[in-house]
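All protein chains but one are shown at their positions in the complex.
Each chain gets a letter, A and B, in the order it is written, and its residues are counted from 1.
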Amino acid sequence: MTFSLLIAQLINGLQTGSVYALVALGYSMVYGIIKLLNFAHGDIIMVGAYMVYYAIASFALPPIVAIVMAVAVSTLLGVFVEKVAYTPLRSAPRLSLLITAIGVSFLLENGAQLVFGADQKSMDPLITGSVMLGSVNVSYVALVTIAVSVVIMILLTLMVNKTKAGKAMRAVSEDMGAAQLMGISLNRTISMTFAIGSALAGIGSVLYLCAYTQASPTMGSMLGIKAFVAAVLGGIGSIPGAMIGGFTIGVLEALVAAAGFSMWKDAAVFLVLIIVLLFKPTGFLGRKIQEKV
Amino acid sequence: MKAFKIKTPVRYIINTVLVALLWTVLTLFISGAGLKGEYYRGILITIGINIILATSLNVVCGYLGQLPLGHAGFMAVGAYAGAIFMKSTPAAQLLRAGNNAAVIPYIIIAVIISALVAGVFGLLIGIPALRLKGDYLAIITLGFGEIIRVVITNIDSVLGFKFTYGASGLARIPKFTSLNVIFVFTAVCLFLIHVFMKSRHGRAVLSIRDNEIAAESVGINTTFYKTTAFVFSAMLAGVAGCLYAGYIGSLYPSTFKFMKSIEILVMVVLGGMGSMLGSVISAVVLTALPEVLRSFSDYRMVVYSLALVLMMLFRPKGLMGTYDFSMGNSIEKIVARIRARKKAKEAKAADEAKEAKEVKS
Partner (left out) sequence: MSNVLRCEHLGVVFGGLAAVSDFNIEVNENEIVGLIGPNGAGKTTVFNLLTGVYVPTSGVITLCDKDLAGMSTVARSHEGIARTFQNIRLFKDMSVIDNVMNSFNPRMHYSIAEAMLRLPRYWKEEKKARARALELLHVFNMERYAKENAGNLPYGSQRRLEIIRALATNPKLLLLDEPAAGMNPAETENLMETIGRIRDQFHIAVLLIEHDMSLVMGICEKITVLNFGQVIAQGTPEDIQKNPVVIEAYLGKKRD
């Protein structure tokens, strides 16, 4: 394989990886705060993508409005799901919460199938054009996607470390009881975490749509699972970890495809997940939690 | 008077009679239904397969207390193993010739092979996966399930010859799964789960679910029992897969997606994790209902997911909770209640007689 081809594949991987990273951030934040694997997270992307599609294709709204709508709807949906399905189960056994998340995920997917139809909806790409970097042809979409993700990660890290809200989030994820005793509003902090995570998913959906220009009811599930693998790989609960994980998974997939094994792409990702969970379950940057006896 | 207790040998007789009765009822129903008989037969067979799937998943979900999301993978492995074996036997010709009796030994071997292959996979996957807990176990089993599916889809290109036929499907599998076959194997599977749980091994598994740390502190070999429950569950799923292959006649990897594992999970959760009866009822209702309400089938998955969420919110223990049905126990309770009522009546009559006497004097 030539060098420029390799670079092209790497950029491809970074692009997909950026979307994974954005979604992984949402997974990581939610898991960090209420220890829930929000299976429905990936499906929020799907809803966001459909919003963009309908806004542009059916209502001919300008792209910028569509994007804002998508992010807004994603955020609202995420918070709504949290309030209706997860909050009542906050003191329930983890198994119940996990099953509910699975239920919500399926509800969204099958509901979307009923409402939007099971077929894929295509639309014109939002960003076109490319630029030559050395000998490699890099699309603007790829550059924008990667840039947006990195910027968001920096902003998020700043927010979590420097703002009061961020401090509240960190406190709640460390010790829910103690945080409450310190006067931190549990409901508000958790809702905000979901809101931010879902907003990121919304942004991710827009970027995904820019790259793949297709929306289908099940697009969120595999994307979500892979993003979750990315979150675990990077260390669940860690923001830079989600980024690293996302890029790693994206590049891994690109390399596997480039090597001619694209049918085994999914299996490769899951294999990585299994290896990580068995040998270093805390991932690259995660922390270990001890159970009290 | 001493409490009315049904002795164990009698319980076995009662249960055997009931099972034979059920078989008679079902067979008569099918033959009496005329043209629709074939249709009902298909539903009953599917119900039987789903019962085995749900109750086997219940072993790890309800009894062990874990949440594996790769059950469809074990079903797939069993299905393909059984199918490939049966295709290599003269079963197809025997069935065509109407010689059902001669096929039986092949069926038994196929089921055993499916169970063993699925069991091996269960062991390979269980050993690493069971080191993890909760969410991580869920995700890793999901991962394994998906890997199995991808491997089944693509392995022919690696092997260089047609083994599973991948996405184009493994066809022309002898259709050996009759109503009798399914009835027998379903009954056997339920029996095996029951006798396993009503033993020191079953107690150990339940104790791990209730409190793993305490179980270790009383000397329960938790690694052994977790793995055993997992492998047992996988083996039964393999049996279900084999019978499924023998019913449908062709296999496609897309049947065994993550979605299938979730469908089975829904049955277990709605029925009550830890209740075999709950899983059975759930399997029956959730298989039959879409057929009974044809227009329902479009909304099937939406209703499933909604039911799942609502059940978790309002009745997290499911329909039956951890209730395990026993005919013998139910009869004992009924007799006890009748006697108590009789005693109360007699006491009341005695009081009234006494009052009447006092009034007289």
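Throughout what follows, a contact is a pair of C-beta atoms (placed from the backbone, for glycine too) under 8 Å apart; a residue touches a chain by one contact, two chains touch by 3 or more.
Remember, predicted model here, so these are calculated numbers, not experimental data.
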Identified contact with the non-displayed chain, of B:Ala138, B:Ile173 or B:Leu206: B:Leu206
Touching the absent chain when the full complex is considered, from B:Ile148, B:Ile182, B:Ile220 or B:Val266: B:Ile220
Positions on subunit B contacted by the hidden chain, ascending: 192, 195-196, 199-201, 203-204, 206-207, 209-211, 213-222, 228, 274, 322
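The rule is simple: only the chains that are shown with their structure count from here on.
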Distance between the centres, which are taken as Cα means, of subunit B and subunit A, whole angstrom: 36
Contact footprint of subunit B on subunit A as seen in their complex: 31, 35-37, 85, 88-89, 92-100, 102-107, 109-111, 113-114, 221, 225, 228-229, 232, 263-264, 266-267, 270-271, 273-274, 277-278, 281, 291, 293
Residues on subunit B engaged by subunit A in the complex (per definition of touch): 65, 67, 128, 131-132, 134-136, 138-140, 142-144, 146-147, 150-151, 153-154, 157, 213, 258, 262, 265, 269, 273, 298-299, 301-302, 304-309, 312-313, 316
